[in-house]
Structures are given as C-alpha cells and as structure tokens.
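Note that one protein chain is taken out, while the other chains of the complex remain in position.
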C-alpha cells in the first residue's frame, strides 16, 4: 500500500518569514513534525507513496493541518480524529512558532504542544495489522514522538514491533527536544527510552557520542561510536547522521555519513551553503537515505542523495522541502548549478 | 492613575482575512479578549488611560501579545508574567482562530485557551491596593474571565469588591462562551456565577431574558427585564445592551439601549450596516458607554456614543476598533458620512 | 474505490483578487475547471472520495496544478502526465485569468487553453475498466470537456458508456463556453453534441430553453422544458438547474430547482446575497445535488443542499468552495447565521 | 500631438487598503491629483493620447510618481524636474494619505502638499507654444491646481488663454479643497478665483449653487443655476456635474447631468451602487464627458459615458479607473452585468 | 525618434519570489524577453528613448504586458495587436514561469510560448521605413527572436537590413534557448541562423567558442575566438561578452570583455557578488555597452558600464534592472558602496 508510514506528531507551524515572532503581524503557516517531515519529503520530493499515522483534534486547526498534509502529498487517511472539548483543555492540536534566523541571529521559537491529541495516543488504538498488512515497506518514527508522553513511548514500541513482524524495515531518529523532557528526566531519560526502542530498529538516524562536524570529521571516531552502538543493538543495520558546521544562521557546511557492515560512507561535502531556513533539513536527509535504500541504490549513492536532499531543504522556507528528485540527484552527483529554462 | 482597569484574558487572535481558517496559508494576528477589548477601545478610540490586569506565559507568544497590547495603547505594566514549561503543558497563552464571515457564511472559529496562565490566576496574587490606590476610576470585567476557571471566578469577585471599596465604578459584562462552560454546567452554572458577581456591579452589559432586536425592540419588555434584574441586584445603576438584527454576516441592524433610574434610553438606530468584522463590536459598545459616563455625558449621549462605537468597530478588521473619537461622536450625532481630506 | 470520478480539464486560474487583470502585479493561483470543481467540492465540502481523470503536461505548471488538486482533497492518481515539448507548442496546461468583479463591474477574464494536453486526449487512452471496476459510484462530466475538441467529445461518450455499463450513475453539465465553440459552429454545434451525449446521462445540470430566474421563476415553464428534454432522452432521471438574478456583480438572488418523476422540487431562495466570487457556484450546486442523491436524501433535501452549497461557494474566493458540510446543511435548513466560537 | 493635456499636481497617494491610516503597517501607493486623474482616465480607459504638465522634485519620490504616471499611460515628457534641497524644505513632491472608508466610516485622509514643486510654478516657465502648437485638442485644469498658490492661479490663467488662442477646447473643474484655502480666504476667495478663470473655459465641471442629488434632482433647479452661471460667463458651452446620494461609504446613488444650449441632459441613474473606493470618481466622470465630446458623440451619449465611467471608477482601488472602454460603453447603455470568459 | 528600437518577444513572467513554482500560491508578474530587456534597461536605467517592436494578442494578458511595458518606460506604440481566438489556440501571448533559485538550488522555470502572436510575425508586416525614417539610432535583436519560428528569422533579417540601410547601428545577441530549437535542429541549426544574420550586425553579444569565465579568463583565447568570428563577418565592429563564475545561485563572479579593432577591453571584476535574481543580467550588460557607445564613451568605459549594469541587475527581482545611471556609473568606477540619505 505505502512505501513508507511515519508515526509522529504533525503540528501547525507559524512562520514570521523575514520578521520575528515577537513583533510580527502576519504569519505563514506550514505543517511540521520530525517524523512526519520524513514522510512528506518522501512523497513530495521522491514521489513515494507515504502515509502519516497521527491523531488530531477535529476542529478548524486540525482541518487546516489536514489541508497542509494533503498538499504535502501524504496520505491522510490514517489520521485519528479526536473530538474537541470546546477550548482545547484536554485535547488539542500541537502548534509551534519558529523563525528562520539570519546571520548572527539564530533560528528560534517556542512550541505549544502540551495536551495534544497525539500525546494521548494509547496502546491498542491503532490497528497495525491494517497498516502493515498490505505490503507497507517501511516504518519511520523517532525520539520526538516517543518522548511526547509515557503512552506514546509505548505506542512507538508497539508500532516498531508490528512493523518488524510484518517484514517492514524500521527506522528511528534519535531526535531530542529538550522542552519535551524538562521535568521528566532530561537527556538521560530520553537516552534510556531510545535504547529500549533501538532494539526494534534497522536504520537509525543519529549516532550517540559522535561529534557531527564537517571540517572536524573523524572517520575513526564515527567508526568507534557506531560500533559501540551496534554492539549494544546488533539489530541495527545502518547508522546515519548529518554533519554540519554552523558559521551563522545564514551559512553552514553540510554533509552526511553512514555506517553499515563495518564500512563508513561519507557524502560529498556542501561547503559554505547559504541557508534560508534550516528547519527540517535533518528530516530531508533521512528521507534521502530512505529513498536510496528503498530504491536499491548503493549506500554511497544513498548518502549522497541524503545530503543533497538536506542541503536543498535549507534553500526554501518551511519544514518540508520543495526540491524535485531531479534537483536532488543532480546535486548529489556534484553537478554545477545552472539556469534551466 | 488609570481611568479604567480591565481584568481578563488577552488571547492571540489568528485572522485569515478574506480567507477561511481551514484552507488559509497566511494569518494576520491581533490581540483580543472580551474584557480587554473594552480597555483597548477606551485607550485607542477615546484616549483614556487604561490598563489590563492579566497573566501571560513568558515566551515569544506572550511577548507578541504584549507587543500588540502596547500598540493598542493599553498599559501593560500590570501583566503577570509566568515562567513557561517547555511545551505549554501547564501554563500557556490563549489563542483563538476567528474568521469574519461573509454573506451567508457566518463568522466562525475555535478557541485554544485551555490551561492558560490567566485561567490559573488565584486569589491574592494581585495586589489590588496598588491598582486602586492611585485614583483608578473604573474596573471592568465580565463573564468570560469569571468563567475561565473556579479560581478566576474568585479573583473576579475579589477584584470587584476591592474596586468598590476604593470607590471605583464596577462594570460587568454578562458575556457567555459556551465552550468555556461545556462540561461545567453550561449556561445555568454561568448564570449562577453571574448572579453572585452582579452583587458588586454598578454597570452591567447584558440584560437577562431580554430579546435584543432592533426592529423587534420593545421598550416595555426591556423595562420589565431590567426591573427584574435590578430588583435582584439593587446595587446595579445602569443596565445596557446592544440591539442587533443579523441579516447576514455582511449586513446588520445595530442599536443599543440602557436602563437607569427607571428610564429607558435608546440610541439612534443604524440600519442595514455593511459589516466587515463584527467581532468586538459589543465590547466597543461597552467602551462607548463607559466613556460617556466617565465624561459626565447624559445617558442619552452615552448610549448614542456606545452604538456609534459599536457600529464603527464592525467597519474594520480585528477585535479592536480603530475609530477616532471624532468619528464616533459624528456618527453618534447622526451626521452624514462625507469624505474628509 | 471512489464515490465520484470527474472527467474534465483542470486549469491554472490566475486571480488578481480585488484588483484587475490588466493592471495587476500579483496573482493568486487556484485550480479550476467545470467538471473538476464538482469533484473538488464533493471531496472538500462533502468529504466524499473523489478522483479526477484528466491529462496534464509534465512541467512545473502541471506540477503546480497537481499540488492544488492534492490540497483540494481530490485523488490525483488518475492524471495522465504528458511529456512537454520545450515551449508548450504542442502540449500545454490550460490557464485562465479571471477577476471576480465588483458592483457594476462584471466578473471577466480570458482563457488560454488552446493545445492543452487534455484537449488532445483520445479514445482508448484511459482504461475505464480500472476506473469503474472497483465500485466507483458516479461519473460526472459535461459540455466544457466534451467541447474541447473532436476527440474529447468521443472520450466523453466513451466514458459515459463505460460508466453506465459498470452501473455507475452518470451526470452531465450542459455548461457552454462560447470561446470553445467560436469557429466550430457555436451554440448550435454544442447543442448537437450535448444531445448525443445526453443519451448516456442519468442526471443533467441545465435545462434547455428554460429561463433561470429566481423572481421570475415559473414552475410550469420548468415543467414544460424538462418534459420536452426528457421526452427526447427518456434515460434522464433528474434535471436540475440553478436559478439566479444578477443585481450586480456583488449581489445576486440564488436558488435552484430540479425535475424528476414529473415533479418539480424547488430549493429555498437566497435573496440579495452578497457575492465575493461567483465563479464555480454552479459547480458547487451540482456537487450538493450529487451528494444528496449519493446519500439517499430526498430530492427536496438534495436541492436545498445544492442551493446552499452554491450560495456558500460565492462567499469565498476561488473556483472551489471552502464551506463545510455543517455550514451547508445549516443554511439548507434555513437556519440563521450566528457567530460560532 | 495630444488629445488632452492636463495641468495640475500629481501626488503620491498612500492607501492602507482595508486598514486605516493611523494603525496601518503597509501602504499601497498610487499617483493622484484631480486634474491629472482626468488625463489618466482618458489615456487608460478611453485610449486617448494624454499628457500631464506638472512639476516634480527630482528625488526618488518624484521618480516613483513618474513610474506611476508611465504605467498610467500618460505622457510624462512635459514634467518639469526641479532639483531638491536635501530635506525637501523648499521644494517637495506632494503626498497624501487617503483611506477608502467602509459603511459608516467615511473615506478620510490628510494631505501633505505644502511647498511642492508644482505650487511654486511661475508665469512663463512653461512654453505653451510647444504644447499647443502641434494639434493638441483639449486643455483640462481646475480649482485645485489654481488654488495651490498665487502663482499657480496665474499659470492656470496663462495656460487657458494659450489653449484658447491655439483653438483647443478648455475645461475647468470647480473642485474645491478646503485645506488649500484655509488661511487664504476660504471658499469665497476660491470662488472669486474660479470666476476669473471661468472666463476662459468652454466646459465646466461643477455648477455653482446647485444641489447635486440623484433622488432629489430638480431639472428646473439645474437649469436655473446653469443659466445664471452662463449669463456671467457666456463663453461656457457645457456645464456638467455628477449627482450623488451617499447612503454610506459603501453604497451610493450615482448619476450625472449637463447643460448646454439651454438643454438639460441627464444620464441613466446608477442606484445603490456598491463602492470600493470613491476617490477619483468625479474625475472619471469628467474624462467620460470629455471623451464623448472629443469623439463627436451626442451630449446624451456623453453624459451616459461620463456617469458609467464615474461608477466604474468606484469599483476598484486607487484614484485612477481601470475600466476598459468596452465596460464603460456597456454600462452606459444600461446592459446587464454578465460574466465574460 | 528613438535611440534604440528592440525587436523581440515580450512575455509575461510569473515569479514566485522566495517560493517555488510548483508549490506557490502567489505569483508576482513582470514582463520579460531577451531583446526587450535591453530596450527596457536603456529606457529605465540609462534614460534613453527606446521602443519595442513586437506583436501581442489583444486580450487581458496582452494588455497587462502593455501595462508593464509602459511602466518600463518603453514606447509601446509599435506593438502590433492581434485579434484573439477565444481560447488562444492560434494566437497567444507568451508566458514564462521562472524562479530565482537560492544557494544550491538553481534558478529554474519553464516557458509557455508556443503559438504566440510574435512567433507568427511575417515578412512585410512591419513598415521599417517608419521606424527607421525619423532618426532612430540603433536596432537591437537576437537569437531568441530569430529562433521563434521560420518567419521570425526572416523578419529579423529584414529588420537588420532596413536598419543598416537607414544608417542605424545593429546589435545582435547570440542568446540561445534550447527549448526553442528542440525538434528543429538544436544548437547547430541555431548557429547556422546566427551566422546568416551576423552578416548585418555591427555589435554582437556572445563570442562563439569562447569560455566565459572570470577567474579562468584568457585574453588570448578571447582574441582568437573574436578574430575567427570577425574574419567570417568583417562587418562586425564590436564583439562583447559577459564573464561569469557561478559559485551557487546566490553568489557569482561577474565581469565582461569586448573586442574591437584588434583590442581586448576587460571590465573591472565583481567578485563573490550576492545574487537575488540573475535573470536579465546579460541583457543589462548589453544595455550598458550600447549606452556607452551611443554616448560616445570609450570602450573601456563602456565595458565597465556594461558589467556594472549587469551586476546591479542581479541585485533586484525581475528581468529588468531598477538601477539608476548614477548607481551604475559609481559602481563602474569602482567606488565603494555607501549609504546615501
């Protein structure tokens, strides 16, 4: 049915464009969420059949998020719609405000994602048999979804196991949001949860204890960190990570690397890249790698697609990328930028 | 210090303009809240010194609301700033989405105001002595604020008593939001609370059991309803209400009436008024009346100012009115619209 | 698989908003097309599973149209993608410029739909067995599509017959675009084609020779015109038409009527309706009726839904309506407009 | 060379659109000026060769005004460019802020046109021989230009005489701006000046002492007022005036009448017209009449064109009209508004 | 009459600004076309009298293009207006969609210019005697116009010969659009056509077989390539070309060089220039050189003006440049950027 199913939150993003949140009078809206963004990029850029499993409160905010998901090309049929209490006391849709930053002014924002429908998702509410019965090839989820609440941690585990049983590949992003874990044990508690869930993962984005620099990249250090992780979780087949040096909000070095079968694959480096909006570039990277693997490409090709996808995601506004496959493939091959018309 | 102090919630309003919430890609933001709007109109249109007593979570959303309040000309020094947990689980800023409607399409929206900082305000957290010590002349609050939670009901009572003791006039708006009372006893429970609080009110907006039509206006019926209310609350000196016939979202009849000292005062009628955005017109009406009373105008003049203020508030977008005092006074006197330049 | 499949062109619409085409500097884009609009409204307003069968040139313009179709909630999987020659000499995507009008200034525009991919669609290029095999319940097409070229007339015929054979209901809109028929025989030739195609129609929008006025409505005249048509095409089960009086671009009377089993059903009248953008209101009317029939509603209820849907489509910009089912149903029942929040 | 030359000021207009000047954050700019608007409408709507004689300070503001004039289709070659002092102390470009009004909120604004380049124009600075030598058919000017300063009054006189000598028709608009005459004798002084200049006019817009109502129109009263004026100025051949009833900023009755050869011609009435922006409708009326006369149309046709032109000018934003000749002619003939596509 | 007349297509350009074509909802419009852009820059930046000879279909799209041309300051009186068939089947206006690119995302777009009015222009339809009779000093055309169709190739030849006969200077831009020549012989056929037309050219933009790099510039290689071309076409007096290194869509090196009388002139280099929108910078370069020659400047000064003009064209959106002559001259002299106010 689907090439990829993502499990995670989809929030309404408020983006003040060139302006700043605290003085803006107009906001553009996007939809966003770490796990969802991967599905969206697979659908929009890589033309994969992708679906999102999530829950939304059934009010106008939720319907706007659905409208954005539909535009994103992601199958919205697996959304659980929750009845709202009148004022979003008990069940809400997540929202976040995020500005893109400029030069010495970093991207910044705040999230308003307490008491969301998805954070209250419970074991057994989703019929995974339906989702994985019909030939779904890949499940993607990660640490943001799992970190929303105690119950989403359980749902993540349930989903990953169901996927594995069905023969689907499972990917997991170690993504950590400090705000989600404040008052709940912080980074340490998050790591513990990740470690539980990694037991069911085939592909992992993020490598514990590895410094993700481009110019300071050390193959040995990546190999060591990856080997340690894999020795703890021998089920993991691919470990992948972005590499990034942040000169300023407007200029990054960007690259990526992955580890598999004791081999390190490193993508072409993208140096001194002008950045419009970095939000979602890590997710675009993940989408590129997943596409490569689904398409049977080599890991070298896949990691090059992943980095190119991440770089191009920073060249337009919004969490999602608007790059086409042709653009990604061209950049992945290192071909020069020329005007097409 | 201030002519008027309002006690109530200030929310961030998302306004899709000519578009609809569920398909919009851009939103304009305003600040709004029933009690606050009265203060804002007194400051901006009537050039009164007005302050808002409220609580906001100290994140970028709260600071944006502050920025809007400052533009509104309302003194923001009495805002209680609350520390945020990372994701607005326990303490948030209220938001609401509201579209203006057009023709047969009514104005509609949804509010996301659960767990807000202001709804958690408690007895004793505000030092009313400071607020009423320095010559503050008027306190305005109402049923929306009082209905936010058990504790805000108590704070409303506390504030109204403190105001009365200081000699300030107290006005109360019976405003009812169904969404606030769903699961908490509905209209009946709200009425009960109102009845408790009316004990401390001098001026009341809204007349229980009275049909607020323009063409169907019955002086006798108003007199009866008002007399009944005043017999229950002999402390009430003025009862006022808007009158309105809604032909469509784009066309209303608008007028107003008040009752005091056994006399009915009815404003000029504004028939077949084109409507851009009706939200906040009742609050603009209240502001007009309060200004009239503060300025020592007759009740006839005051009710005419109130209706003119309400009508003009519907001629521009946003909860707040952008009318000038001169415009309101001209319309209140029934003078014809002419181009000024 | 789908409740409704529409067969027709989807064009990119350029809308200058409040401005005029010939002096504008910014255009908003929508997707639009008579037959498609019906599918879109069934999907977006009535939450029906709808698909569009069409052809697009595979360039950025076509991909933008796809992006709009996805947002519209219409299944885009049945689009035939045509390779472009570099400059759209032989195969193009249709575009049209349309401004909404205001008061004495009528809506006006021009279409640029020569040599489009869809106009070159030929017999046998679509596998109707696939489209109607899986339980598709309804096919909608009409005189615009059929009038694009000689070959689309044939495809319309092919599709309608395939639908009938599969047991699906077939609706046809008599819609006439003068620009399509200039130099090809005009109205007369269009009528001739319609008459051929009506042989395969169950539901027809448009009644030949009937004056579609609201205040001048004559039941007898409708009955006569409808009876004449049905005597020629005994296969037709329902004839439906909008009724409209145009006071100005900004104000219409709007209603609808249908004829079936020798009975006339007339909807509630919507008098002096403010109009923002009338384009697509006839298609919204058709969608309302189709939904009613699909839902097993009475024809009286269906025609009321149809008119309400048409009226609400004029209250927002764009070809498509953004009304919700609840809004349509409320208006269809004649309930008064009130603010919801 | 030109069909019409206008002599007058061209200001930069700041338009807050749906918003209000005193709280707006964005302004759209237009060019505008009573005499200029007539030339612009003759060029843009009636496709006449028109030129503006004016003076602008040569800074970026002036160049922006030139850019707008060019877009307006008016020949900008006769603009006198003045060197600026750094801060616009001695020589400036005129600006005005004008909002369109809505319903009970009248259009309002303020002008900032002191010390402008054009107000300092002096006798002898323009070579009228050049302007009228090459077959220019018409000169239009009026009371706004003449009222700018003592010296512009002289220039107006000089221009009108030069035009007459060359055989060109001279039209003059009695337009009065209170702000220009405050401190300079007010309406009385303006009238006195007008009376001096009317000596050189063939066509006059505005009839002294006549009440310009549509529903209260009195042919006798118009005849009387016109006869009085013509007896004072036997050179006047046509006296014309708009008729208008202002129900609200959003709804007017609009019509027009003229007097010539002892005959009254009254145009079709346009009743209950929705108004977007009335500014410039009187100038569009004048353009319509001038076009009619230039085209050799009857005065009845001309006055119908004039009114239709005025009405359509109120259906779009900005001082200038964006109506096409076909639209004006259609409306002048009373044909119903229909969608064209 | 005119300093320069350009012969070529003027298309409507759709520009999604910071967004991308395939997901945008709003487009800004510009007019553009290689040959036209040169005339526009000569008019707007260099304040030269310039006219465009082209053909447009007489519908609202064509009238919008005319509105843009007027704003551009280019004389629109020589446009041939063609009647439209209703749907732009046989005669259309050209349109193109072009996004500016950002960083690793190249500028990209697609053109929709098949069957345009201008592509159907035929020998003898333009009266060149009129155009060159009155002292027109320069004709500019090029490979885009000539490549539109067989007949435009002939018209180009006709125009160039007429110009030469009248004594006007003729410039020709070798500009090549692959999309125009696909299916018509590609680059080779284009070169052949160019070679025919170069027989009538005095000034040529583009040097066959020369690598146009800034850092890799080789004077010898330019000399060789230019000498070869001139030996084939001894009539050519000046050969000029831009030099450019594309680091990314957002950063270029830009320079220029020309060859005349066996001498190479190279402009100042503009290194690491931030780029907003590169489209049209080559045309701005050509305009700078033409102005220099028309003004009697040395070729060194001219080539410096050309490069400065090209660089500044990349600093604002749209095909046309908004630079002033003072800005271009200042940059051409290498003066440092300072704030002026």
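As written, the chains take the letters A, B, C, D and E, and residue 1 is the first residue of each chain.
Assume contacts are C-beta pairs under 8 Å (C-beta built on N, C-alpha and C of every residue); 3 or more make two chains touch, one makes a residue touch a chain.
Bear in mind that the values here come from a model prediction, so they are computed numbers and not experimental data.
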item	value
Contacts of the hidden chain among displayed chains	A, B, D, E
From A:76, A:98 or A:174, residue that would touch the chain that is not displayed	A:98
Hidden-chain contact residue, picked from the options A:106, A:186 or A:334	A:106
Among D:109, D:206 or D:256, the residue in touch with the chain that has been omitted	D:109
Missing-partner contacts on chain B, residue numbers	67, 70-73
Residues of chain E (touch criterion as defined above) contacting the omitted chain	71, 270, 273-276, 308, 311-312, 314-317, 322-324, 327, 331, 336-341
In chain D, positions touching the absent partner	14, 21-29, 59-61, 63-64, 67, 84-90, 92-93, 95, 97, 108-115, 177-180, 182-183
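The rule is simple: only the chains that are shown with their structure count from here on.
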item	value
Any chain that touches chain C and chain B	A, D
Selected pair, out of A-E, C-E or D-E, that shares over half of its residue contact pairs with B-C	A-E
Chain centre separation in whole Å, for chain D relative to chain A (CA means)	61
Whole-Å separation of chain centres (CA-atom averages), chain B against chain D	44
Touching two or more other chains - residue numbers and ranges from chain A	25, 67, 71
Contact graph of the chains (line, ring, star, complete, other)	other
Which chain pairs touch, all of them	A-B, A-C, A-E, B-C, B-D, C-D, C-E, D-E
